[in-house]
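A protein chain is absent from this complex, but the other protein chains hold their places.
The first chain written gets the first letter, and so on, giving A, B and C; residue counts start at 1 in each chain.
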Amino acid sequence: MSHGADTAELASAPSGPFHEATAAENNKLGIWVWLASDCALFAALIATYLTLHNSVQHAPTAAQLFDLRLTATATFVLLLSSMSMGIGVEALQRNDVPGMRRWLWLTVALGAVFVGMQAFEFTTYWHHGLTLSASDFGASFYTLVGFHGLHVSFGVAWILSLLIFSYRRPITAADAWRFEAASLYWYFVDVVWVVIFTVVYLMGKVG
Amino acid sequence: MTRRIRSKALACVGMLAAVALGACARHPQSVFRPAGPVARMELGLMATSLWIMIGVFVVVAGALLYVIARFRERKGQEGIPPQVEGSHILEVLWTGIPIILVALLTVLTVRTTFALAKPPASSQHPLQITVVGHQWWWEFKYPQYGIVTADTMHIPVNRKIELSLQSADVLHSFWIPALGGKEDTVPGQTNLLWLEATRTGTFPGQCAEFCGTSHSLMRMYAVSQSPTAFSTWVHGMQHPNSAPKTKLAKQGMQIFATNCALCHSIGGTPFTKGTLGPNLTGLGNRRVIVGGALQNNTQDIIYWVHDAQHIMPDTIMPNFSTLLTPSQLQAVAAYLEGLKRG
Amino acid sequence: MAAISERMPRVRSEAGNPALANIWSWMTTVDHKRIGILYLFSAMLFFLLGGTEAFLMRLQLMRPDNTLISQTLFNQLFTMHGVTMIFLAVMPLSIGFINYMVPLMIGARDVAFPRLNALSFWLFLARGLMLNSSWLLGQAPNAGWYNYAPINTGGVFNPGIGIDFYVLGLQIAGIGTLLGGVNFLVTILNMRAPGMSLMRAPMFVWTALITSILIVFAFPPFTINLVLLMMDRLYHTGFFSATRGGNVLLWQQLFWIFGHPEVYILILPAFGIISEVIPTFSRKVLFGYSSMVFATVVIAFLAFMVWSHHMFTVGFGAVVNSVFAATSMAIAVPTGVKIFNWIATMWGGRLRFTTAMLYAVGFLFTFVIGGISGVMLAVPPADYQYNDSYFLVAHIHYVLVGGALFALFAAAYYWVPKITGRLLSEKIGKWNFWLVMIGFNAAFFPMHFLGLYGMPRRVATYPPGLGLASLNLLSTVGVFVLTIGVLLFLYNLQYSRRHGAPAGSDPWDARTLEWSIPSPPPDYNFTKVPLVRGRDPLWVEKRIGDGTVPAAEMEEAHHGDGHHPQGAIHMPSPSALPLVITGGLLLAAYSALYKSDLTAILGILVAFYGVFRWMYDGDPGFHVVPKEGAR
Partner (left out) sequence: MSGALKTAGHAPAPVSGHSGGQHLHLVVAGLLAVLTIGAFGAVWGGLLSGAALFPVLAFLAVAQITLQLLFYMRLRWDRRLFTMLFLGGVVLAVLIDLATKSMLVR
């Protein structure tokens, strides 16, 4: 009752010398696993928001508060930062370190502007009475959008640390993955924002 | 559910009952002696799944015992046995047969699940009871009759009961095994559950979802009565005999007014505001108090009022040991014991 | 083959007290084997703690209306028992064996991220200490291991800080476990020796891979759940408060989206262990390898589709209940395939009933019972009666003790000789097995009936009138026997450290790569990277080769420093950064507990300092030249 092969038939050697996985390859896979896992993180936050966003109690509603012009501007800022990040990493590929630095500084600046706009937005809403404990719409909104804001802030810190690194040490080919990893994370944060922009702001405005 | 399946299920129940027979009388909270159609249907499905699974177990355990006995290493054995990578036929077989069994069980399951979730026709005039879970007691309201009581739920035999399950605080789960399976009381939502008792008797139950410190003591009873006995009970609860009859009881009523009426209501008295604690209408006729943790007698009533926190830690009921003197406690107990149904 | 491993300096500074230096070397180690030992050792201590809690509960339940233990304490005991056994004992025991064995089984010198591995361990230990410090700092968590809302939200329902330990402790745990999942996923996908395609990887490696995937996808919802709960407790949001428009069931929903995969995180490594032990002691290859792999993948997939069967009684309605009943029952199919494949592996073999094999066969019996009750629980109308009763308690213990723990015992008897270089005593082992087996069944089989007789779980006591006394007494007696059995295992470990027979490299005539190197293995595992020429690489070489695994031809290695002596092996340096990060997070967690903002920020800053320092400190590592003749 034997199917498949006897163990002996399976024995065969791989062709060519063995290439050990490099730190770069491991790190890149690691980053992707982390990003996949982060999807589930935001999924839980969005699920919370979807469950509770109609629970407004006596606090202001999404339709009353949201200013789409502000949010659309923030969206474009983040979108531009993705582009500058991409061009920066590409400059590094051409060994153009000063060019890379210029674009990364721009990315950091755009990221900081985004975080600043969010801080402004949050304080505005807060003054209009949408506090954490005022309603579950407020609680789930601040938690979801704030979590994304924390992601952006962490990304800004990460890119900043890369910039500092680039001034203190010559960048070798073996370091390039550090920049690629940060860029993947940065694009991912932008991807999440597209979801939040659609689900929270656009859908919230139409109710 | 078709008649054939039902009779088959009943046969299964019979066999299972044979296993657990004798045990039943000693286990009043058992699922093995259903008192109504819901519990019977559930037991039927439990039995069906159990028999399928016992079949599986016999096959697996039999094969395993055979292999252990037949293929254990013996002295003098040399070399290695033939290496078998697998067998398509066998693997398909032991993927396919479980799929069939599971599919069968799924069909039976889905049918019963939907059958149990179906509300009774309004022509059956279901008795409506609102069940409210509190930390740690059960409240039963009869909106059709304007009755509120606690701990013991009176129901007429052979009549559909529609339970609206609610919670006053945290999650609880309503479970009287003889009548049927449990359903949670969830804060902020009302769950519906339909039960029916087809024989008279007293069936114990208790909260099945952990609900805080004294979860273990959140017990209750369902009393299934003949329609006439039930009507008498309803009438008695609607027109209670709550007036104090002795001097001591009158004194107790005064003490009750200042100390207890904030939380407890009593039908037929001015005490109608209190909703935090159980409604005490007709208390004197109850068999047990505090969900069955205590008996309904002077000594236990005094013990409870004096020392509630000791009996049921963290209950909302405070200890009156420092607020009331022993003679005042006696008076309150006399008043409470005198609260009778009409 | 020399059983002596080459010693090398693990710490850069050689000055000072050698004992302290030794402790420091353990604290800064990044060696997956040492980290594995640390996991196993600490998890075993936590297991004893959880066992003690269980023992106390059984003493209280020994007779009706018992007053030995107060309800307040009892609630903390069952909560901490569940949390400890699941998060601090069974899961880390599995992770310990995965840590030690997976790199060896795939022919790797270490995991993909050695330092991250150390961080995962220290975070695990931190969570364990944090959770258990609650006993000393006032109040332990007291709302059950799944900690349902709204009783977990504090205020009137649960004053006191017990739940804060749960929230913060498990939050730290989540980070560490997630990092571990990432690490092993990358290790298994990227670091396999030449010739080891995934379809040649040992089943234990497969289950470790799938477990990692489950961890990576299941933990985030739990993390968020804990964040929401923390917000409810600290900032008075109303996520789980019905009176304020929140949703009580949201906690359950997010919890079980995590919680059910968690059950498979606990049991899949056990399946892997059984799939290694049974073929070895049957002297046969695993029957139906491909279908075993497929079954594991299907189980992992279904693990995310069944969460709501924990919530059949919350009132989701017949449609939801039916859908989840169907998916839940479907899990029986791949699980059944596994059971039958194991039996078929034994069929026609030459079975050696060592203690490891006894535990594996014992696993088959008990786990089948747990699986059967699992299918029965998946039937909603029946579950209305079973749910939250002792029937469920019986089921989870048949799965987690009769399943996971039996497999872990099998793993101990199978692999501890590889770790220590000495065999465990088989004589004590047999006593150990039979006492555990008998004690376990006496303790937990009656619980099925207790549940059916109407005993809900998590009750601190029961009245005499319900007829539950004799079975409860039997159960308590069973736990006594079980306890003696477990203590015998500890004695065996201690006894065999001195008196155990030397294991040699391959005491069991086994099949996988870890048995091709000395026991205990040298720090770098493999002198030469092995060449894998088939499934069960060592078994293949024993049958068609000379019994030794050949070395692979290597591509020119390139490391940052460019300096690479002939025949030398590059090793990562030890690092204190994992400790720094863990310390920072622990400080932040305790600060949150006692509402001290300043120290909380300090803790977070320390952790961030550790992270960024880590990212750029460019560990050059060091080189080791193995002794001549060692392999």
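In this text, a contact is a pair of C-beta atoms (placed from the backbone, for glycine too) under 8 Å apart; a residue touches a chain by one contact, two chains touch by 3 or more.
What you see is a predicted model; the values in this text were computed from it and never measured.
Although one chain is omitted from the display, it touches the following shown chains in the full assembly: A, C.
Residue C:Phe304 is the one among C:Phe55, C:Phe304, C:Trp434 or C:Tyr616 that touches the chain not shown. Per the touch definition above, the residue from C:Gly50, C:Pro221 or C:Pro380 contacting the chain not shown is C:Pro221.
The missing chain, though absent from the display, is touched by one residue of C:Val156, C:Met199 or C:Leu605; that residue is C:Met199.
Summary of contacts with the chain left out: across C:Ala143, C:Ile257 or C:Met455, the touching residue is C:Ile257.
On the side of chain A, touch with the chain left out of the figure occurs at residues 14, 16, 18-22, 24-25, 28-29, 32-33, 35-40, 42-44, 46-47, 50-51, 54, 68-69, 72, 75-76, 79-80, 82-83, 86-87, 89-90, 92-93, 173-177, 179-180, 183-184, 187-188, 190-191, 194-195, 197-198, 202-203, 205-206. Residues 189-192, 194, 197-199, 213, 217, 221, 247, 249-250, 253-254, 257, 304, 308, 316, 320 of chain C touch the missing chain (whole complex, contact as defined above).
Methods note: only the chains that are shown with their structure count from here on.
Closest to the protein's overall CA centre, chain by chain, comes C. Look at where the CA atoms of chain B average out and do the same for chain C: the two points lie 37 Å apart.
For the pair chain A and chain B, the distance between C-alpha centroids works out to 50 Å.
For chain B, residues that reach two or more other chains under the stated contact definition are 83-87, 90. Residue positions 4, 7 of chain A each touch two or more of the other chains.
Contacts from chain C toward chain A in the complex involve residues 112-113, 178, 181-183, 185-186, 189-191, 193-195, 200, 216-221, 223-225, 227-228, 231, 235-239, 244-247, 250, 253-254, 257, 285, 290, 529, 531, 533-536, 539-540, 543-544, 552-555, 557, 560, 608, 612, 615-616. Considering their complex, residues 20, 23, 26-32, 39, 41-43, 45-46, 49-50, 53, 56-57, 60-61, 63-64, 67-68, 71-73, 77, 80-87, 90-91, 94-95, 98-99, 102, 105-106, 109-110, 112-114, 116-117, 135, 165, 169-171, 173, 175, 177, 180-184, 186-189, 191-192, 204-216, 219, 292, 313-314 of chain B touch chain C. Residues of chain A that touch chain C in their complex: 4, 7-8, 10-14, 16-21, 25-26, 29-30, 33-34, 36-38, 40-41, 43-45, 47-48, 51-52, 55-57, 132-133, 135-136, 139-140, 143, 147, 157, 161, 165, 172, 174, 178.
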